[in-house]
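Other chains of the complex are left out, but the ones given are in their true place.
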Amino acid sequence: MEFDWTPVWLTLKLAGITTFTLMFVGTPIAWWLARTTHWLKQPVAAVVALPLVLPPTVLGFYLLLLLGPQGMVGEITQALGLGTLPFTFAGLVVASVFYSLPFVVQPLQNAFEAQGVRMLEVAATLRASPLDRFLTVAVPLARPGFMTAAVLAFAHTVGEFGVVLMIGGNIPGETKVLSVAIYDHVETLEYEQAHLLAGGMLVFSFTVLLVLYMVNGRLHRSGR
Amino acid sequence: MPVLEGAKSTLEARFKASLGAFTLDVDLSLPAKGVTALFGHSGSGKTTLLRCIAGLHKAQGELNVSGEYWQHAEYFLPVHQRPLAYVFQEASLFPHLTVKRNLEYGFKRILPQVRQISFDQAVQWLGLEAMLDRMPDKLSGGERQRVAIARALLTSPRVLLMDEPLAALDHRSKQEILPYLERLHEMLSIPILYVTHSPDEVARLADHLVLLDRGKVIASGSLSETLSRIDLPVLVGEDAGVVIQARVAELDARWHLCRAEFDGGSLWLPGDGLKVNDKIRLRVLARDVSLALDKHEDQSMLNLIPASVVELADNARPGVVLVKLKAQSTHFLSRLTARSVDKLHLIPGKKVWLQVKSVAVLE
Amino acid sequence: GKVTVAVAANFTGVARQLVSLFEQETGHRVKLSYGSTGKLYAQIQHGAPYEVFLSADVARPQRAIKEGLAVHGSNFTYAKGKLVLWSADPALFDQQTGPAFLATESFARLAIANPKTAPYGQAAFQYLRAQGLWQSIKAKVVRGDSIAQTFQFVASGNAPLGFVALSQIKSWQGSAGSLWLPSEQQIAPIEQQAVLLMRGEKNPAARAFLSFLRSDQARAVIQNAGYGVVAGIAKE
């Protein structure tokens, strides 16, 4: 039997794009949470953590309602001529981003809070505008937090399943990711194939994580 | 508003700020050029004042620098738009950047046409050539501080704020950096606000002195004037003394001495590296000045100057008296025991000989 | 006595009604566990405390017997699931025009259950293939993990139409929409078998529940919920 690589590529693509997107979405939120003294701080922090509390399938169900043709978001995307998101790769990305947001925001918030304000003040006296000092000082100093955030987001997206199944519609080559493929094998008692895919996925993930940690450790030692 | 004499006032600051139980309430005018030392006990508000000027702390008040408002009732120029530089008290180098990139950080962010100092110049002044590629954590404390100073200068500031730049350093490191600061002072025609706990640094660097106490300005004026006030324990105890402007009049190569002339007399002092006509600053501590009714030549003290008593003040410690004297227009302080004052019948107007044991050349 | 019953998720609603009747009648207590047939089977293989297994297919009860997990000869068909083509939009087709509408392929997506994992999906897949539609329609097909998820795809409007279970239409409170109920010749019903697991072999309550499942009373409830039943089963 020839091995079907499509779900593997799809999974890596989804996890990659999701992680990338999450960095852009999560960083400003984490930054705001770390710096603000606004009364909305704690409520917003709680809302960000909420996707964690709903079971993925249930979350997927609500996303399906929300993004579908009668849903609030769905009506907007249709009005914009984008069609609806469920059953598309873009839909998967949106759902994954939403689902993994807390894993990105929490470590980044901790990292930003831990770094204090001194270095930012220094940068301000050296003529760096708020955005400038955020990018050139706050972000580089929060590197361990970004590392943790990226690992959690990537791994979680790879292993994500309920949401993907619900929003994705299991379309081969478009939304049938690795986790769904393994699940299918388990459901149909094709344990051999399931073992193979799961084992490969573990070995691959382990290797990626290991390399990531080692590179980070090296940089960390030499960089500070 | 107390205006410092002898210089056109260029930095006018009026602030009211509250930090917990502490209140800063100042109204200051500082001269256009030269070093103003900010002096005061721990917790008197020195750092807070610098932070208000930099815009790092939003206080109520006004700030006007050479005619431009940086802050008034309805207006607040953001920190990064203020053409100032700030050398922080603690290490403040970016830990993730090399020395070179630390230096470039501010330099790259100002317009080329306003740059008054080139990158290489700053590196050379502060002797940083050998360490440009190192990370800050591989530097000694003194080197780190020099980098911070160079980085500040490279932004070509119109006001320079320095918060105890040398406090964390040992004697030798201080001696390494002080000459750079003195050079700075000569070369840049901008106001420098310099916070320090060290009387030595005050005497050596400052032209003006501002005394803070519990958030209020209690004195502000030129260094020589403020230092010779005997009512103010500006530089208390062992450090009371005066600073005198003088000119090198004569060199004695054999004994490595030079004679420095000032209005009222002259002093012999170690003269290595000086040239005739150099303008120098001398620091004469009150404890180094004794008084005699006659001129005694058969002793080791070379410097005997005729003067008259101006004023006497009981010092903080009982049994000790601070005497203010005048040799022509130059003031001196002398610290004596009350018994000596009595023995020599010192009263205002009395003619005496100053016996000066020791003089420090400041620049 | 007590009995623990594993029920294929699609039968959950009916099973609850049956259990309350059964409990009233016999005084036994029933614990129901729901899940997809595949998951339940994996659990049974690995020591799940189930005594009775109501599967959504025929294959797995038989396999359970073969693997020694279930009592030989205890399997029987308790319900026949009926596949229907349904859309939430009432204007698309009716009982007559269903197959024709499907053949026009004038829709964006068609939802079916995953043919690999769900018998309802398998049935839909076979119908489409038999009609020669599969190759052209394949790209429009979205697969639900279970028949329940398939129904959600359609009910939420994300898929304009799909093959779902008749039992779902019966319990659906929303708009009736467009419905085509194929005859048994067009699409064979999906037989769902029950089996007595080894754990329940000695449990009279388990046997009682299985007998109850074959009673007229139970069959009426099952039929009412939109399933077919095997004629004359009660006399066995």
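Points to keep in mind about this one:
Going by the order they are written in, the chains are A, B and C; count residues from 1 in each one.
Throughout what follows, contacts are C-beta pairs under 8 Å (C-beta built on N, C-alpha and C of every residue); 3 or more make two chains touch, one makes a residue touch a chain.
No experiment lies behind these values; they were computed from the predicted model shown.
In this file the complete complex is built from protein chains present as A x2, B x2, C x1, though only one of each kind is pictured.
To be clear about the criterion, only the chains that are shown with their structure count from here on.
Interchain contacts link the chains end to end along an open line, per the touch definition above.
Chain closest to the overall centre, judged by the mean of its C-alpha atoms against the mean of all protein C-alpha atoms: A.
One inter-chain figure worth recording: chain B and chain C are separated by 91 Å, centre to centre, where each centre is the mean of the chain's CA atoms. The mean-CA centres of chain A and chain C are about 36 angstrom from one another, to the nearest whole unit. The distance from the centre of chain A to the centre of chain B, each centre being the mean of the chain's C-alpha atoms, comes to 56 Å. None of the residues of chain A touches two or more other chains. Looking at chain B, one finds that none of its residues touch two or more other chains. Across the complex, chain A is touched by residues 54, 56, 78-81, 84-86, 88, 90, 92, 94-96, 105-106, 109-110, 135, 137, 151-152, 155 of chain B. Residues 118-119, 121-130, 132-133, 136-137, 140-141, 143, 223-224 of chain A are the ones touching chain B in the complex. Per the touch definition, chain A reaches chain C in the complex via residues 61, 64-65, 67-71, 84, 86-87, 165-166, 169-171, 183-184, 186-189.
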